[in-house]
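Moving on to subunit A:
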Amino acid sequence: MSSIEEKITANFDGIEVRKIEEGRIEVKTKKEALLSTLNFLKDEGYGHLGLVSCVDRIEEGIFELVYILSRYLVGGEVAVDQASLIVKTEVPRGNPTLVTSVKVFETAEPYERELHEMFGIVFSGHPRLTPLFLERDIDLPPMRKDFDTRKYVEEEFESIPPVED
Partner candidate 1 sequence: MVGMKIAGIIFSPIIGVITGLLLTGAARKMVARVEWRYGPPILQPVIDLIKLFFQRPPSHGKTFDYGLIASLAGSIVLVLFLPVGRLCPLSEGGGLLLITYLILIGPLGMALSGGEGANPYVSIGISRKLILSLGYEVTLLLILLSVMSEYDTISIFNVVRAQSENGWSLFSWPLVIPGLAYLLILPAILGVKPFDVASAPQEISSGPHVEYGGKYLALSKLEGGLSEFIGIALFVNLFLGGWSIPGSLHLPAGVLGVFLGVLVFLAKVAFVFSLNVTVSASFPRLRVEQAVKYLWSWPAFIGLVGLIIVSAL
Partner candidate 2 sequence: MDRRQLIKWLKEPLKMSNKYSLHVVYFCTGCGIIEIPPSITARWDAERFGVKPVATPRQANLFLITGYVSLKTLKPIIRTYEQMPAPKYTVAFGSCPIDGGMYWDSYNTINHLDKYIPIDGYIAGCMPRPEAVFAGITHLWTLIDEGKADGYKKYRRNYSQYRSNQERLYGELGWPPRFETEGLENE
């Protein structure tokens, strides 16, 4: 039985696999190959999508999407060999669109909703990209690095005058 790293490199071209620490393996994939990678990993037993996250690499001009996959282990199985995978892909900041992974992992639905709201990433094919947390529309999605929350608070909240009796 070959390790998961070998399997991934054997099945996909242009994919970077790297062990970053004990029990964590980073898998960097192309935007186009993301769904097939996730599908493959799910079939390999990585059925637990822990987290879908996004890192705003503003200097490189990209959004780095992070999918954390692990196995549902039971009994005496210990995760030392069955490392969690950190699957990464990049989308350009100028045109942040990506195909949704809801069809592979149902769990991704609220995460992608949140990322849409917080980073402005459009997940095509997502069942409901409605606002999740925020009440009012903010022009710039707030989790982006160029969104200055202190300035926003200063402008929007502090400018409202106190009520004088």
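On the choice of candidates, all candidates are chains of the complex that A comes from, given by their letters.
We take it that a contact is a pair of C-beta atoms (placed from the backbone, for glycine too) under 8 Å apart; a residue touches a chain by one contact, two chains touch by 3 or more; residues count from 1.
Values in this document were obtained by computation on a predicted structure and should not be read as measured data.
Peer 1: Would you mind pointing out which option among 1 or 2 touches subunit A in this complex?
Peer 2: 2
Peer 1: Considering the complex alone, what residue numbers of subunit A touch candidate 2?
Peer 2: 133-136, 138, 142, 147, 149-150, 152-153, 156-158, 160-165
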